[in-house]
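To start, I am sharing the structure in question, which I have written as structure tokens.
One protein chain is absent from this view; the other protein chains keep their places.
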Amino acid sequence: MAEKLFSLKDAIGTFVSDDDVVALEGFTHLIPFAAGHEIIRQGVKGLTLVRMTPDIIADQLVAAGCVNRMVFAFTGNSSVGSLYAVRRAVEAGGAGELELEEYSHYGLLARYQAGAAGIPFMPVRSYAGSDLVKINPQLKKVASPFEEDVETYVVPALNPDVAIIHAQRADRQGNIQSWGILGPQQEVAFASKRTIVLVEEIVDDDVIRSDPNRTLIPGFVVDAVVECRYGAHPSFAQGYYDRDNDFYRSWSAISKDPDRLESWIQEWIHDAGDHRGYLSKLGDGFFDRLTPVPRLSTPVNYGSVL
Amino acid sequence: MAEKLFSLKDAIGTFVSDDDVVALEGFTHLIPFAAGHEIIRQGVKGLTLVRMTPDIIADQLVAAGCVNRMVFAFTGNSSVGSLYAVRRAVEAGGAGELELEEYSHYGLLARYQAGAAGIPFMPVRSYAGSDLVKINPQLKKVASPFEEDVETYVVPALNPDVAIIHAQRADRQGNIQSWGILGPQQEVAFASKRTIVLVEEIVDDDVIRSDPNRTLIPGFVVDAVVECRYGAHPSFAQGYYDRDNDFYRSWSAISKDPDRLESWIQEWIHDAGDHRGYLSKLGDGFFDRLTPVPRLSTPVNYGSVL
Amino acid sequence: MTSVVETTTTGPDPTPYYTVSELLAAVSCRYLQGKRRVFAGIGLPTLAVALAQKSTSPDIEQVYESGVCGAHPPKLPETIADASLATGAETILTMPVLFGYVLQGGWIDVGFLGAAQIDKFGSLNTSVIGPWDSPTVRLPGSGGAAEVMVNSREVFVVMRRHNKTSFVRELDFCTSPSPAAARRADPKVPTHGAGVTTVISELGVFKANAAGELCLASVHEGVTVDQVREQTGWPIKVMDGLTVTPPPTGEELRLLRDDIDPGRVYLR
Partner (left out) sequence: MTSVVETTTTGPDPTPYYTVSELLAAVSCRYLQGKRRVFAGIGLPTLAVALAQKSTSPDIEQVYESGVCGAHPPKLPETIADASLATGAETILTMPVLFGYVLQGGWIDVGFLGAAQIDKFGSLNTSVIGPWDSPTVRLPGSGGAAEVMVNSREVFVVMRRHNKTSFVRELDFCTSPSPAAARRADPKVPTHGAGVTTVISELGVFKANAAGELCLASVHEGVTVDQVREQTGWPIKVMDGLTVTPPPTGEELRLLRDDIDPGRVYLR
């Protein structure tokens, strides 16, 4: 079996290249921030960033000049602010160096689903009458062969070059377990040509095998597993650490000022050197206030007759 | 909130009517046998039985005269025998009273998926060159709007009148949790107009809420929850009791002889009176040899900062 | 609009001061009576649903875009995908199940949306101000709004700011079309829900008439019909039996302030 355990540096270095279509997924929960930072550190260029909800990680990648094109459904810093690097790159008068391909949430998710399922397209109920169809040629109609005069919009399969996601735990074979809010991670992993997964911890085989329904992504889909504790910060990992809402609230002020943003990237990404350096800068005890009060699942019985 | 807890008798009496399209699902695991028996007891007629893998439960329902039409992908008694009531009703020289609508597994599953998702059809990669398209007018082609000269087969949405499934546990609100092999239960519950779920046990709200990812079907999709211990026998419920392989192996001899089959139905379904009577006939200690050796899942932490 | 509306005391229930947020939450809550499943983002809709649960509609349930149903968060969530929403929830669905089966499957009674712009049939713009390929302001985009619009039985829109740049004759960009607009553009694509039936703004409440046009149904205390007309980008129709919105009751305010959002996370 091919070795699946990589350092973050080697995983990004091996599986992400200039001009790739890279999907970084995670729906508020489990956003692969550490991987985004490593992409910036390695100076990857010309990426098409696919992400249902490009947020601070997108702002950082765009500000660092890694991204030419963004495929998305909602871009913003949840309800607490704007992404000014993205806006500067898109709004009239800005450099205009960021191409957009815009969907709604289910439209993009359905593209992952079709890509994962090897079908040419997926029908969706949205888009009739939306201006999205005027600016996105990927939203097309087909007639239903089952009813007279009924049409439906469809979106085409999407197969990114690389999927990068974060999860709570995995074994050495790359069987990935996740819980809490799951996002589109399973779809994008199956849809992509290569998959990198960062996890909070590598656990014994027995842990994974004690709860096989919890395995969202089987090892054969995964090319690289990276153990990267706190790698989702400032996003969160259910049961490991909560979301750093203060950081999210602080982002607008950083992002609004291009110089300050550049300094932030220099200091927290480049100068930090690696994820360990980033954690050192956060400081000892930083995660104390973000540490959850345990609420454990009731065990279920997977036993059988011997 | 509407009361969701029903007796098996009331659940079937309230939600299943003559001539309904009824999907009984469960893929080897968690087959709702007790519900099938109650349908026979109540003498429901003219059903269209939808089931990916009609097996002994189908043979019983057909033998009892409940079913006019069967929508399916694989009909047999796994690898241990035939379903002779079904075969008598289908093969030349038989009464010919059973209409068939035949799919492959994913074709029928994709019909549930489309039905659940409110889309008119679902693309699949199968069926080019298959004779199934000659005998099943529901298998149609559409052209891809994204590529020249590319077509795909599609199957139409299926929305049964009633879904009947079995699961390990639920709360009083009908939140259904299941583990082990999951089958098409989630799809068929969302696709159907009404859903009845039999469970091994009703548990405290806290148990369900300790592991929300385990909830396969949210309560709002469920019309009736029936507590029915051992209700999947001779099928199985992971962690509760194993499959009664002896019963499966014994079925061919029963099913082959119409008189013996009629006696079996009279004795084990009608005369038994209800599921409790069926269990009494099996006898005390019957499930001892089918009781699994426990293998508990490792708890995961759903906690958050308070 | 100022953030505090002063009102006079009327009748036996001495109406206290209340903020716009409190007013919008309380009014939204009233329209939720009799509804079962609400699909809503975080913020005012969270407050409205929580208030409904604690007053008129104990069984009302909020479904979150993140897949959480039957949430019992130990504290007020700050995002639609908060850790606290997962803790103790009844169900967390996968995203294809949430969008495909729950939303598209037609299980949502009321979708709650906001927007930068709304037109008189309830089409919404959340994408751009100005032209799409060279916008003055790039807004977040649809997110799930296009799906919520198409698939909910009906949609409530909460508009904090009510003026001619938000209530417009013509949207700069139609992100989430009304069923009427959808049928006009694509007559062969079936529409499902009623679209926007109710708009709750800082000035009043609009309800859709039989033709789907949003008509002024209620003005908030101290607001005149002419004021609403002046701040709306289309010539508004006024419903027969126009009312003055009853202000938040003392009990509603107490629940919002003391029970639901004591930290004033959303009660800005």
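Each chain carries a letter (A, B and C) given by its place in the written order, and its residues are counted from 1.
Everything that follows uses one rule, which is that contacts are C-beta pairs under 8 Å (C-beta built on N, C-alpha and C of every residue); 3 or more make two chains touch, one makes a residue touch a chain.
Every value quoted in this text rests on a predicted model; they were computed, and no experiment measured them.
Asks: List the displayed chains that the omitted chain touches in the full complex.
Replies: Answer for the hidden chain's contacts among shown chains: A, B.
Asks: Have a look at A:145, A:218 or A:277 and name the one touching the chain we're not showing.
Replies: From the options A:145, A:218 or A:277, the contact with the absent chain belongs to A:218.
Asks: Touching the absent chain in the whole complex: find that residue among B:69, B:105, B:172 or B:270.
Replies: The missing chain is touched by B:105.
Asks: Determine which one of A:28, A:255 or A:304 touches the chain that has been left out.
Replies: A:304
Asks: Where does chain A touch the missing chain, residue by residue?
Replies: The list for chain A reads 1, 113, 116-119, 171, 173, 175, 186-187, 190-191, 205, 208-210, 212-213, 215, 218-221, 302-306.
Asks: Touching the missing chain, which residues of chain B?
Replies: For chain B, the residues touching the absent chain are 27-29, 53, 72-76, 78-79, 86-87, 90-92, 96, 102-107, 109, 113, 124-132, 135, 141, 143, 149-153, 179-184, 186-187, 236, 238, 242-243, 245, 292, 295.
Assume only the chains that are shown with their structure count from here on.
Asks: Pick one for the touching-chains graph, please: line, ring, star, complete, other.
Replies: Topology of touching chains reads as complete, every chain touching all others.
Asks: So, comparing C-alpha centroids, which chain is the farthest one from chain B?
Replies: C
Asks: Need the CA-centroid distance for the pair chain A / chain B, whole Å please.
Replies: 37
Asks: Can you work out the whole-Å distance between the CA centroids of chain B and chain C?
Replies: Each chain reduced to its C-alpha mean, chain B and chain C end up 40 Å apart.
Asks: Would you kindly tell me how far, in whole Å, the mean C-alpha position of chain C lies from that of chain A?
Replies: 29
Asks: Out of chain C, which residues touch more than one other chain, so two or more?
Replies: 68, 82-83, 86-88, 92, 100, 104, 151, 192 - these are the residues of chain C that touch more than one other chain.
Asks: Could you say which residues in chain B touch two or more other chains, in rising order?
Replies: Each of 118-119, 210, 213, 302-306 in chain B touches at least two other chains.
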